Every structure is written in C-alpha cells, then in structure tokens.
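Our next item is chain A:
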Amino acid sequence: MPDVAKIAADLERAGLGAVQVAEEGLGVVCRADTSDAPRVLEALKADGFEMLLDLFGADTGEGLVVTYHMRSISLDEDVYVTADLAYGGTLASVWTSYPSALYPERETAELFGLSLEGHPNPKRLLTTDAVEEPLLLKSTAVRTHEEVRRDG
Partner candidate 1 sequence: MSPWLDGALRVLAALALMLTNGVILILMLRKVLARFHARIGPNRVGPKGLLQTVADVGKLLTKEDFAPRAADKWLFTLAPLVVFVPAFAAYAALPFSETWVIADLETGVLYTFAALSMVPIGILIAGWASSNKWSLLGGMRAAAQQIAYEVPLLLSAIPVIMLAGTMDMGVISEAQQGAWAVIPRWYIFHPIGFGAFLLFLVAALAELNQTPFDMSEAESELVAGFATEYSGMRFGFLFLAEFSNSFIVSALAVVLFFGGWTLPFLPVEWVAAVAPVVFVLKVYFGIFVLMWIRGTQPRIRIDQLLSLGWKALIPVSLGGILFTGILLKVVG
Partner candidate 2 sequence: MAEHDDVREPVLIAEGASAPAGLPKGLRRVPRGVDEFATEHLIVNMGPQHPSTHGVLHVLLELDGEEVVAAEASLGYLHRGLEKLSEHRRYHQIGTLLDRADYLSGVHTELAFARALESMMEIEVPARARWLRSLLCEITRLSSHLVWMGTFGMDIGAMAPFLYILRDRDAVLDVLEEITGARMMFNYVRPGGVLYDITPKAEQMMLEFLDRFESTYLPEYHDLLTGNEIFRARVRDIGVIDRDTAVAFGLTGACLRGSGVAWDVRKERPYAAYGELDFDIPSGSKGDCWDRYMVRMEEIRVAGGLARDLLDGMPEGPYMAKVPKVLRPPEGEAYASVESPRGELGVHVVSDGSDKPTRMRLRPPSYFNLAVIDEILPGHMIADVVAVIGSIDIVLGEIDR
C-alpha cells in the first residue's frame, strides 16, 4: 500500500491541495477535479507511478466518473485517481505523460459521449457513425426480448 500522507504532501507541494487522498476498499484513491486530473497524474508520475495501467469511465446515474489506475513497478504499488464529470463533458487527455491513455481515452469519450481535449487522434475507436448513442451510458437501453426474436 502506498503511503497516503506522502502522496497527499506531494500533491500539496504541486499546488493540488484540493485533492482528497484516502484509503478505500479499492486501495489508495485520489479524488480530483476533472480539470486537475492531468496535473495530478503528472505529480504522481514524478512520485514514481510510471505506468498508467487502465483508464475507464463509469456512469453512476448522476454523472460520470473517470478512473485512472496507476502503478509503480519499482515500488510495487498501485494508486487510483478519480475525477467526476458531467454528461457530455470534456475529457482532458493525459497522453503526453502516459501514452497508454491514447486508446482508452478515445474509447471512453466514444462510449460515454464525451469530447476529447488535447488528443492527437480524437476520432471514434470502436464503432462507426452508424451507432449514434453513447453505448455505455445507462440511458442507452439494450435490446429487449421482443426486439431480438427471430420469429416475428
């Protein structure tokens, strides 16, 4: 487990005192503002969290949460950064510090209906224009039993 106090202090020094760092069931989680997220990630990279293992969004019903999962290979520690986002908001790209964010950012933007900022290739990743609704939003329904029946 990473040292919560140390991370909080490092973030404080980087001028990100508003970020809450706490230990939860998942591990150490830093709750940041969306606009702060790229800077939080950079500060954590300086702390040795050199690999962005995963990036994904989630629809809570009230808004979106984007989670960044980071890892330090030398320290063998994981840390999570979460950022709340409104529906249809803008996701600031972090690919300059973590190129591994390139695909998942495009995917998240596409499947949750976000727009990307600062991404070198901000087009759709998984679907074509034939799919209009952001597929992973809770408001997008799956097909009903009647729709998938083949006999009528």
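For anyone wondering why these and not others, all candidates are chains of the complex that A comes from, given by their letters.
Keep in mind that, in the parts below, a contact is a pair of C-beta atoms (placed from the backbone, for glycine too) under 8 Å apart; a residue touches a chain by one contact, two chains touch by 3 or more; residues count from 1.
Not measured: the values here are computed from a predicted model.
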Expected hit for chain A (complex, candidates 1 or 2) is 2
What residues of chain A sit close enough to touch candidate 2 in their complex? 24-27, 50-54, 56, 58-60, 67, 69, 73, 76, 78, 95-100, 102-104, 120-130, 135-136, 138, 140, 142
